[in-house]
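Below you'll find the structure I mean.
A single protein chain has been omitted; all remaining protein chains appear in their positions.
Naming follows writing order (A, B and C), and every chain is counted from residue 1.
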């Protein structure tokens, strides 16, 4: 990789950072990515071309999407790409060598967080003028870096494409935050022909240059929005005429937290947000709960989910309020394939900047890439998820988040090495 | 009424007091009553002859009934009567003059309370040796007096029966406490041909000799026992395998008390007893709740009852426990008929010992005689419920309860006067 | 009253309606009122001159007040008056005859509701172009009429002032909705020298032209905002590190609704709004509850308030969250003085347009004028609150609300008659 590409990587990352877009609103981001990839010569799929709408979770209403499209265009998105997206974000680039060989897919998530970036000169993005221009959106998890890595890799592959066989798919996934976006790509069938699936995450409190090949302990999780609709009434003169959605929700909350722990391992539930009622003296006609369940594996998460649904439904019946449960996100557990883990360890040794390699680590969080990993494995392919250490200025999701950009080049090199091995001309 | 009868009244009352029997176990009491009435020449119906078993509420299991029968016999009950009762208590005496005339029914309740009588020389029943011999049963409401009044009246009516027309029914009702017994007599059809229905209560904090003709504000009430059956499990090693009936009941309790008040008047709910669980380290497999609803009128009580059932059922579903709801008692509201209220006021004036007469008073409690009153009125008859003041030594249901026995004679005279008027030979 | 004044009344009302301002933001309304009264020759007190800031309840933050001031000026408020107000709204006009005589005060509330006025040609204010221009504010209770009546009365009194003695105070009160504003005027001491206090309300489902002199059954009420502040934590990886304010609030809600009813009469509690949490996967660090208690009288409301506070405080301790309870409004019960009730009945007979007069009616709602009524009575004066019937197009507080403007003239005439009697030259 030449010097110029490194500069380009940083430029890409900072551009995405500056125009941060949260899940399902990455119109400018997708447009820019599509522009680069298309220019490089990749076949490009955008928005509805690579997203199965019926499998989309946690997307906002069309009116709100419309506003984000307008903003994206005002911030430089090319309306040509926007049109092709048809309301949905994300890009897939395909490099088909037409030579017999495996299909290898890589996933880069591209969305920002619901966060307000700090305005302080000690914060490099602010000081160096690439802090987010979009209120309430900030790349505080490093997906700006992931997107940049994907583009850098696209450059490299094209340069060396004569050495490759088979097919390469670069998946730029929207809406990883809230584990919302992967499912719609999986359901579109884009992973069904994949032999090797590579993915990863930068940061996570790991030293810069340290590579971990096999994180384990991905928590299964389900995200839900629950709406209760009751009936308002004057709280003083006709309390019996209301169907109290706020009281129903409060009762549900207590019972949800009281779901018994499971003997087989950790389980979690959280009602993170509760919004109910319209006025102090009105029996509350509506309530919204945003909640999530987790479990060490599918069985444990399903145990929590089933118990939660039972509580939500029967509390609604108890209070004569109607209910709606919307699944807003989902991630599963996963295990990286040893063949690829071994390969990562071997190839990482040849990457400049890699200072330490570790085989395993407990992950303990949730990631919707697990849905892709699982689909590839279910279809007979192999998957790996690599932790790419880099110093971070603050915890992920924090308003002070920033990272050491040296990891960008390391990551591109590592992924390139892996593909060169997997899709190499014999 | 001669002196001798007054002595007899006191003797009856003290005998019943000494061998106090709680609701549905009044075997000795019923046997004694039947004996007296039969000897006087009344046609007598006992137990199952005047009780509709399918309408019985709040009766204990047959094994326990058996024990009470044995005790009754050991305390002097005549097995002949016991046999006829066939497991159910209560007596109806009928005096049929065979002369055209109205049917007049009177109701006297005969059961004792679940209370332990005080053993103290300041307590007359104890000092004069007629305190309850039966542990956990005490006449602390005055029903011993009611039964005595019924028997005294029976004596008087027989003496003067040539002056009477029509038919007289003296109903000695079991299990008024907990408003359990009246329903089964009503459902047997014994009130269906009644033209005039007379009833009343002694005591209630009213001066001795004061008569109140028209109490109002009887609260409708429903009594229920709710059983939750879940599944036990070891609380440490397999908490997820239990279905926690104790937790389900606790959740139900909170939601029951949170039923909104009704704009149209007072409502009440109470879970008076909750018993759950088998061991500290076992997920509780069972729970029992004894509860009641009340309302100023039928609509309000029904409102509370329906809400309560909805909570009980859906909480059970929420926790995967099965539930059983048993109705244990019931009373309704009622309004005395003006014709009889006027008559009471008129006749009371001629009764020796009556010192004051008042038309109306707010009652505020529940009584299952209301079911009889309502049935009579529904069939075209007229009803009245008379408060018969008498000094009491302590609040009703208190372990120190006792009353001034002078009211017994006054009551007999008042009822006799009323019948002489209603069923008089023209 | 001449024809021209009637036109003026309607013009005033429609102007206030068009520039509706909710409680504590009535800057334009107050400015217009001050302008009229000052021009007529009244001594005028504005904002902080007639409001005790430390007794203000339910006012928004200064930043928000600032925005409303800017809007008021842009809609024609005179900055001279705005400056004198010093951030607080409301006007008092004083007519001091300097002749010995009683002090009579009248109260007119001037705030709009938090409502969005319907945009439909069947709605007269919309059709005739005086619908509210201010989003989220609408005169849906008739206070625009009250303010107009106050101004109309001001005109009349000045015209006939030679016949008057004593002192007249016209109080234009802000923030009656939510029962927030009266307290701060009472605490300023403006009612302390008042001999007669007159007030009233138009509409309320009473026929146009019908006057009721003595409504009773004002519910005492207290309005509170409760804030819980806990500690956020990641719901998956560190649930034990959070202090869950959402769960604490839910638990408080259930226990609040379970406060037992009171034997002495109706009581109410309502948590009308609950807003908690920051993100689905974060233990909620904060919660806001907007609630109110009510009771038939002061004792019953205090019973509910004390129980509620006990629950709120101890639930906070249970969950290690800190709490803040802010009193947002308050009203008491009241009884109109018979002397003034008699006078209203007498004087109303001479008012053109009055078609029916009734002495009493059950009110059943809450009004913060009760605080003024009570203060006047406590200081030895007499008070009355008159219901002034007029046809309404929809329920009060409804988006379709409108009223028959004929009541404006009737009300002015009635109040004028009363003052002419009370403050007449002998």
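A few points about this structure:
Going forward, a residue touches a chain if its C-beta (ideal position, glycine included) is under 8 Å from a C-beta of that chain, and two chains touch if they have at least 3 such contacts.
Values in this document were obtained by computation on a predicted structure and should not be read as measured data.
Check B:114, B:128 or B:306 against the missing chain and you find that the one touching it is B:114.
The residue from B:55, B:274 or B:325 that touches the chain not shown here is B:274. One of B:29, B:173 or B:250 touches the chain omitted from the figure, and that residue is B:250. On the side of subunit C, touch with the chain left out of the figure occurs at residues 237-242, 244, 247, 251, 254-255, 258, 260-264, 283, 303, 310-311, 314-315, 317-318, 320. Listed for subunit A, the residues touching the missing chain in the whole complex are 254-255, 257-258, 260-261, 266-268.
One chain is missing from the display, and on subunit B it is touched by residues 114, 178, 219, 221, 223, 235-237, 239, 246-247, 249-251, 253-254, 257, 268, 270-284, 287, 290-292, 294, 328, 364-366.
By definition in this document, only the chains that are shown with their structure count from here on.
At the interface between subunit B and subunit C, two copies of one sequence, more than half of the residue numbers in use are shared by both copies. Chain closest to the overall centre, judged by the mean of its C-alpha atoms against the mean of all protein C-alpha atoms: C. Top contact pair of chains, counted by C-beta pairs, is A-C. The geometric centre of subunit A is 69 Å away from that of subunit B, both derived from CA atoms. Inter-chain centre distance (subunit B to subunit C, centres taken as mean C-alpha positions): 53 Å.
The multi-chain contact residues of subunit B, meaning those touching 2 or more other chains, are 254-255, 258, 260-261.
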